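Pasting a structure here, questions to come.
Heads up, one of the protein chains got dropped from this complex, but the rest are sitting where they should.
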Amino acid sequence: MTSFFNDILTTIAERGRALIDFSGRERAARGGDLTELFEALLSERGEASGMAIAQEIFERYDALDEDARHQALDVLASAFGVDLEVSRAAAETFLDAPDDATGRALNIASEPRRQELFRRLNLAPDGTARLVAMREDLIDGLGGHPQWRPMDADFAHLFSSWFNRGFLVLRRIDWQTPAAILEKIIRYEAVHEIADWDDLRRRIDPPDRRLYAFFHPRLVDEPLIFVEVALTGDIPAAIGPVLADDREPIDPRTATVATFYSISNCQRGLKGVTFGSFLIKQVVAELSRELPSLRTFVTLSPIPSFADWLAGLAGQDDEAEGEVAIGESERASIADALAAREDARSPDAGLETSLTQLAAAYLLTERDRRARPRDPVARFHLGNGAILDRVNWAADDSPRGLGQSFGLMVNYRYEPDEIEANHEAYAHDGTVAAAPRVHRLARGRGVARRERTTA
Amino acid sequence: MTSFFNDILTTIAERGRALIDFSGRERAARGGDLTELFEALLSERGEASGMAIAQEIFERYDALDEDARHQALDVLASAFGVDLEVSRAAAETFLDAPDDATGRALNIASEPRRQELFRRLNLAPDGTARLVAMREDLIDGLGGHPQWRPMDADFAHLFSSWFNRGFLVLRRIDWQTPAAILEKIIRYEAVHEIADWDDLRRRIDPPDRRLYAFFHPRLVDEPLIFVEVALTGDIPAAIGPVLADDREPIDPRTATVATFYSISNCQRGLKGVTFGSFLIKQVVAELSRELPSLRTFVTLSPIPSFADWLAGLAGQDDEAEGEVAIGESERASIADALAAREDARSPDAGLETSLTQLAAAYLLTERDRRARPRDPVARFHLGNGAILDRVNWAADDSPRGLGQSFGLMVNYRYEPDEIEANHEAYAHDGTVAAAPRVHRLARGRGVARRERTTA
Amino acid sequence: MTSFFNDILTTIAERGRALIDFSGRERAARGGDLTELFEALLSERGEASGMAIAQEIFERYDALDEDARHQALDVLASAFGVDLEVSRAAAETFLDAPDDATGRALNIASEPRRQELFRRLNLAPDGTARLVAMREDLIDGLGGHPQWRPMDADFAHLFSSWFNRGFLVLRRIDWQTPAAILEKIIRYEAVHEIADWDDLRRRIDPPDRRLYAFFHPRLVDEPLIFVEVALTGDIPAAIGPVLADDREPIDPRTATVATFYSISNCQRGLKGVTFGSFLIKQVVAELSRELPSLRTFVTLSPIPSFADWLAGLAGQDDEAEGEVAIGESERASIADALAAREDARSPDAGLETSLTQLAAAYLLTERDRRARPRDPVARFHLGNGAILDRVNWAADDSPRGLGQSFGLMVNYRYEPDEIEANHEAYAHDGTVAAAPRVHRLARGRGVARRERTTA
Partner (left out) sequence: MTSFFNDILTTIAERGRALIDFSGRERAARGGDLTELFEALLSERGEASGMAIAQEIFERYDALDEDARHQALDVLASAFGVDLEVSRAAAETFLDAPDDATGRALNIASEPRRQELFRRLNLAPDGTARLVAMREDLIDGLGGHPQWRPMDADFAHLFSSWFNRGFLVLRRIDWQTPAAILEKIIRYEAVHEIADWDDLRRRIDPPDRRLYAFFHPRLVDEPLIFVEVALTGDIPAAIGPVLADDREPIDPRTATVATFYSISNCQRGLKGVTFGSFLIKQVVAELSRELPSLRTFVTLSPIPSFADWLAGLAGQDDEAEGEVAIGESERASIADALAAREDARSPDAGLETSLTQLAAAYLLTERDRRARPRDPVARFHLGNGAILDRVNWAADDSPRGLGQSFGLMVNYRYEPDEIEANHEAYAHDGTVAAAPRVHRLARGRGVARRERTTA
């Protein structure tokens, strides 16, 4: 099927052009403002000339300045939401005789009008990309426009369906990849900045380095999310050697460990659509198949919130509740560490025990309001079913690494056979799966082990 | 972008394999019956191991016989519909304070649980194709299981979103197309049967013949709908010369007319998702761009229901209401025509005036219960904004053509500048756009011209 | 590299068009007959406008009838051969002082002028294909034009360089292959005729059937040679079960034997350029890599000349020299066999011993004038280093099989570790590598075993 299907896709680019030509013939008499065009797109005219109207809408929208775009979004938020009259009638009918049929009718009646509008906007050339861009505008203005929240949720709902993982395509990115894509990888890398093209090349060209991204067939030149992988003989305990520009590549067929050292989401407009968990599992599958010698799949991850948390803790008086406490004896040295952090210096080597114990305790016990781990990276990997495997001292001496976590990093381990059970325990009661050595560290801070341990 | 994106798609095939490998590792402890697996897929286990569970479900489902599949569909119909409790609460909340937020909440609460189940089933390898196949089973059993109707509507709703025209890819099918696709064209052709590979070749290989199909990126080797086009110098008045195996091809750059002489939907499982209107308009755009000499875009279409209608009319007594009536003087000759039809013979040449007038009157005036043209092909093209352009006598002497319409065929014309207005008038009050000559024919039966005429 | 390079090739088709456009601008003043154009192409005008002149030559040549083409070929044969004057001078210089430099100068001086002419003709759109077609004309007329032999050898020399195996691309042909290629497979199959598309599908679509072809980048839609392969559990002893339309495919991963049951050259114009040996070895390599369970690579081959040889032998009197003789006692039964052959009937079962012994003896001992095996298929496979492995009785009951060899077929075995030694022994003294069972058969006819045996 391959080659024929390749051709199928090559016509996508051409199609855009065709649509323009065709719509040009239709468009002579088109007029009205954006609101009228929104209505027109939902009307019978929209059924006949949807492509042309959708294109017209985007062309006008793109030409607007920020204020005018906000006005357009206000219109979408206020006039294209749930039809209250229709919904009221359907709700009453349902409550009179609740069953699957009246329930479905209610579901249809209560669908915000925007949903169909968005689906028809997708007919325009590059419609999907333009809808994603429109949502970026929305997100940027959300702070000042809380009334847009339902519309934002509508976008998230729609995109979750369209960007269903079943429609995504995993693609390895390497030195044979077009520059137009590579340029975006440089731009979107959010964890360990890519300095320039040479730096990029060091991450994708050596035989023991991989970069995989998800793409969607309709967003042809836009990665959705990507992960960078180092193939190694041991689990890396620091990011420096992974990124060193003078390191010697190894033969990937001899590697036993695959380390995911950077994961970056690329599309702000797809916020709320989760790709990361699928990406990691898919890459584990790809690598397992290609390199049977691989035994271990881990991350090398930052602890973005650790230092802030510790700073808060250090500022509390002794009475403050919370499972983890700072002893009097170490207050001074922790103050030193916090001072070093301010100056982007490494903490004193003597602090290793204190800080690694505190980090372990922090990750195992501190929760957010929804009872999930307070650290966002921990939340992501533990939620995916990974195991908190190791806390690494002096692992990232970049200004960011020192500022976030005194240079500490963490390995989360993906153990295919345990992912499902870990995820379920985590989802059920917030259980954090952790290696014994992490529990041992936490015990040093008096944190009893309640959690399920996994080796 | 082209070439990189081609590669993106080639990984689709590989991905299926990878998923299997990976899920194989997860699956050891998997058990339970299909109902349990449906629930598992919607649970937190489903979040962690969705691919594996979805695959497991399809493997089991595929292995079932018809009865057991019907039981599975019964489970989906009864236990995975709208959650009545949750919906009731949301409906009451909404009625208390109806606004966009409570309306959206109601919309989400009343979504049938199947919808999320279907979205997760899509994670399986070939998930989309398998869901489409599952709906085929559903449609086949719908007559005996009216309780499946809401589920059928759920499928249609989901597929309308996934198969949004913005995600479809138009592709020309020719003699360079893989045999695996061509074989399906032969199988799916529903209007003028393709006898064998030589017959197929005559429809796709000569320079003045075209075949275009829509594809979806996830259903790589399955056309969704296709249209066959003849490029000619005049509007064809009969199908025979179009399909003749000894005809001389013309230089397509000299053609002025593109005739759509066959349109076939390929996927029963996508019933209710409309592709035809988009396909025709897209092909008009493609052809206009490639061949600027083309001026006229018409169909050569059957009138599937004409003879049945006329037989009914002939059986009525004079009092029967209805705009079109058969005069006493022609009852005998119409009886002859109906007898000829029984024997798959052509009607007598002397009947041309009667039958073409009756056909024009039929198409212009007869409506179904929803006030749309009674003839399904007319309904499709007129609904798309086409014009009823000409009624052709002795246009199709195949048994089917004689049986459906005494060998009459119709040209519908797509006039890009008028499509929108025609569609709107049709949608608004059922107005049929027709050429003056068609109105003249109908006047011969006493049918006054109420309709908007278009030249 | 893959995807970029794919694109490289897609431009080939476009290029042809571009050349035409460009040459069109150059061509206004072009004139003269073919002979003048040949000279022009070799002149300085040819350096500047080679593409246009080459295209002009082919357009004129294609428009000629057979007689006029023969005249053009006569011109090429007589006026564009070796430049005798220049060669004479170079030969004398060389003989005066023979060294590498004067030798090279002689080599250059004695190159027929056609060679450069052909190289420049290759500049035309589809130049390579058109040169191959021109040679087909030459071969067809060679019988009546012995003076074309040097020109024919020039073509063979040039094509051997251009179609160097290093430039060929092996490609699997299957049901995903474009119909335009498959149609040519049907047409070019020379051993076991392909009846229709269903028959073709049985040879390429089941998982245990393969078809591989060599292509050249410049002849994009023309296979050069192809081989059909059956993956089986045992070495097949007859062609019928291999081609049976109701057989059950096996899982290719369980196959231990790959049988090459048909090899067809496709391009008459490339006569003398050998592809077969490379093709078989390349396919052995491909299959070994994909299916490690394969242990045995054999052919199932006809013995095209056996029956003719035996008929000749039967017609001789006893005194005729030759190693193999027919005993008096079997003359009658062999006469029966020859009579059955005349009627396309199978020979009597009682003849199995006689005929298989005679076939073994024939293949082991009978030689042509150049001391190579007299049977052309044997010559090919033994020359490639294969082993004569088995003689099969009642192996091909088609009219052709009965007519050529009383229904007998042979397995030749390719044993990668022995190919080189077998080929060398064969090339050195004509030694035929054969399995002991074949020698045993031959001993039944009194043929002593001189040959190296290989198990």
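Labels for the chains are A, B and C, by order of writing; each one numbers its residues from 1.
Methods note: a residue touches a chain if its C-beta (ideal position, glycine included) is under 8 Å from a C-beta of that chain, and two chains touch if they have at least 3 such contacts.
Keep in mind that this is a model prediction, so the values were computed, not measured.
Asks: Please identify which residue in C:220, C:291 or C:314 touches the non-displayed chain.
Replies: Once the missing chain is taken into account, the touching residue is C:220.
Asks: For a quick check of understanding: of C:39, C:111, C:199 or C:336, which residue touches the chain that isn't displayed?
Replies: The one listed residue touching the chain not shown is C:111.
Asks: Which chain A residues touch the hidden chain?
Replies: Within chain A, the residues touching the omitted chain are 2-4, 6-7, 175-180, 182-183, 196-197, 201.
Asks: For review purposes, identify every residue of chain C that touches the missing chain, sorted by number.
Replies: Touching the missing chain: residues 1-13, 15, 17-19, 21-22, 25-26, 28, 44-45, 47-51, 77, 81-82, 84, 87-88, 91-92, 94-95, 98-101, 103-104, 106-108, 110-112, 119, 122-124, 127-128, 149-150, 153-154, 157-158, 160-162, 164-167, 169-171, 177-178, 180-181, 215, 217-218, 220-221, 277, 281-282, 284-286, 288-289, 384-385, 416-417, 419-420, 422-424, 427-428.
The rule is simple: only the chains that are shown with their structure count from here on.
Asks: Give the rotation angle, in degrees and rounded to the nearest 5, that superposes the C-alpha atoms of chain A onto those of its identical copy chain B.
Replies: Going from chain A to chain B via C-alpha fit gives 180 degrees.
Asks: Any idea which chain sits dead centre by C-alpha averages?
Replies: Measuring from the global C-alpha mean, the nearest chain centre belongs to B.
Asks: Approximately how many whole Å separate the CA-defined centres of chain A and chain B?
Replies: Chain A and chain B have C-alpha centres separated by 39 Å.
Asks: Need the CA-centroid distance for the pair chain B / chain C, whole Å please.
Replies: That pair's centroid distance is 50 Å.
Asks: Indicate the residues of chain C shared as contacts by at least two other chains.
Replies: 2-4, 6, 176
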